[in-house]
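One structure is given below, represented as structure tokens, and several questions about it will come after.
Only a single protein chain was left out; the remaining protein chains are all shown in position.
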Amino acid sequence: MIRVRRTSAYLLLGLLSVAVLVPFAWMVSSSLKADADVFSVPVRWIPAEFHWGNFSAIWGRIPLLTYLRNSVFLSVTITALQVLTGSFAAYGFAKVRFPGRDALFLAYIATIAVPWQAYMVPQYVIMQKAGLVNTHLSLILLQAFSAFGVFLMRQYYLTIPDELSEAARLDGLSEYGIWARIILPLSKPALASLALLTFVNTWNDYMGPFIYLTDNNLWTIQLGLRSFVGLYDAEYAMIMTGSVLSVLPILVIFLLGQKYFVQGIATSGMK
Amino acid sequence: MTATVSAPRQVRPPVPAPRPVRRRSRTWVGWSFILPNFIGFAALTLVPVIASLALSFLDWDSYSTPRWVGLDNFERMIHNDTFWTALKNTAYYAVGHVPLTLCAALGFAVLLNQKLKGARFFRTALFFPYITSLVAVAVVWNMLLSPESGPVNQFLRAVGIDHPPGWTTSTTWAMPAVIVASVWRDLGYYMILYLAGLQTIPAELYEAAQVDGASGWQRFRHITVPGLRPTTFFVLIMLTISSFKVFDLIQVMTEGGPGRATLVLSQVIYREGIVQGRFGYSSAVSMVLFVIVLTITVVQFRLQRRSER
């Protein structure tokens, strides 16, 4: 009985993984083709001729290293700030009762409900007045304090029983101490998922860097890739080469972070 | 550590009597936690959002002095056919996208939280669509769903359906095609949130239930689902909001077409605002989107409160 269930689970997962990986496979396969073969109709999954040269040529075509460095810098900083301030604020929303708290929280969620396209111009005007346009700081300030992180961490903190912090309070710990010593270590899975999702979103963001960054040496990988698409719109093989390379750092982060949201390892790892 | 994790929390414990701390100082402590985030949030998100919503009562082209026009923008909107089409399409998308993604994400999270051989691989694989380049996603989905030569329609013909749908080139089937692609893309994202949520459910509860002879379904129904309630609440709200705001995937897959078959509100906001420079009207549409989403969110909040009591 159990074996049947296992087998069918594997079968389902196997099929699904294929379905899920097909576009990625297309990306990889295209990155090894000549440009003119990428959009052939019907599609060719295995390149007629492997162009491994794409992977070495791209470094000379665009300043990929600069782009990668900028992306890493922005993603790491924004993720760190988001996780830090987000989890800190979430403690206030989840564990401290004070008047006006729920209204304030609603204001946070309400802003998520407005599409960015609607307020990007007012936001830009503020940034321009502050003289921050065309700096990395503008993007950091824009994305590091998003409501998303606060909301996610608050929901997670709600599942941590109050008597834990109550006991710590009786031991004489301050609220800040409780956050740092009790709550933060307990919320590793949530911190890991918030960090991962923030990292991925920052890494893949295009419109923000496009609007705010003009100097080429400040550009991120997504902006660099899109500009490459715009410049050489027929060089799809090279575009896909760039896309494959741009995904690799996320893959590494994912594999590293994975152990934090999987049962067993996460609980035994907490000390 | 295991000791703390296994603290009983199946039923929410009664809130302990508040310590004799003055209200004032409690408020101060609360704000001190929120402030570091709030300063950045208020200056760069809250203020622009309020400004943009206020614009819906103005006529503004991003350059000249804004002019008060009262409800003119809204009046123009309710008489505009494109607005209603986009509103209907957005609702259609949300109704399809939210439940499907929620169930799929929850299902796979539960499945992949078990000690399954290769779970690591599958977890990574399921997250892939979210990080694959949007261009690749659009191209491959359009190719799979290609009316003449696509594998999907070839399969449908093989099983005896003579006139399979034209998918993204058909006004009837474009939206379902977009919904399927979007569920596929977002699945891994929400699965991550559920995996984190699952870590809060103590293993002891499952062990105890197994001893009592509860079936797999019963364990899922009576332990997993209640234990994941805060996560589900979060996922539900984020999913609802994000599906009402959907933009990128539709932009690359169909650009709102064919015709206006997949045109959604965010695209209208984008076109009217940043492309056409009619910021007042664009903000009026944002306002509608905002009110709809906020209403749904508040209802969800109320329901959650009630279920907690």
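Which chain is which? They are A and B, in the order written, and residues in each are numbered from 1.
Everything below uses one rule, namely that a contact is a pair of C-beta atoms (placed from the backbone, for glycine too) under 8 Å apart; a residue touches a chain by one contact, two chains touch by 3 or more.
The rule we apply is simple: contacts and distances are computed from a predicted model.
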According to its UniProt record, the missing chain among "Acyl-CoA dehydrogenase", "P-II family nitrogen regulator", "Dienelactone hydrolase family protein" or "Sugar ABC transporter substrate-binding protein" is "Sugar ABC transporter substrate-binding protein"
Only one of A:S8, A:S174 or A:T214 touches the unshown chain, namely A:T214
Omitted-chain contact residue, chosen from B:T45, B:N73, B:N153 or B:T168 | B:T168
Using the touch definition up top, pick the residue from A:K95, A:H136 or A:R169 that touches the left-out chain.
-> A:H136
Hidden partner chain, touching residue among B:D81, B:D162 or B:D212 | B:D81
On chain A, what residues meet the omitted chain?
-> 35-36, 39-42, 44, 73, 76-78, 80-81, 83-85, 120-121, 124-125, 127-129, 131, 133-137, 140, 144, 180-181, 184-185, 191, 210-211, 214-218, 223, 226-227, 230-234, 270-271
In the full complex, which bits of chain B touch the chain not displayed? Write them out.
-> 61-64, 76, 80-82, 135, 138-139, 142-143, 145-148, 166, 168-171, 256-260, 271, 274-277
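Just so we're on the same page, only the chains that are shown with their structure count from here on.
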Between the Cα centroids of chain A and chain B the separation in whole angstrom comes to 16
Contact residues on chain B for chain A in the complex?
-> 1-2, 4-5, 7-9, 13, 15-16, 18-19, 23, 26-27, 29-41, 43-49, 51-53, 55, 62, 111, 113-116, 118-133, 135-137, 139-141, 143-144, 149, 184, 187-189, 192-193, 195-200, 203, 227, 230-231, 233-234, 237-238, 241, 244-245, 247, 265-266, 269-270, 273-274, 279, 282-283, 286, 289-290, 293-294, 297-298
Parts of chain A lying in touch with chain B, wherever the complex brings them together | 6, 9-10, 13, 16-17, 19-24, 26-27, 30, 39, 41-43, 85-86, 88-89, 91-93, 96-101, 104, 106-115, 117-123, 126-127, 141-142, 144-152, 155-156, 158-164, 166, 169, 175, 179, 186, 189-190, 192-193, 196-197, 200, 204, 225, 229, 239-240, 243, 246-247, 250-251, 254-255, 258, 260-264, 266-268, 270-271
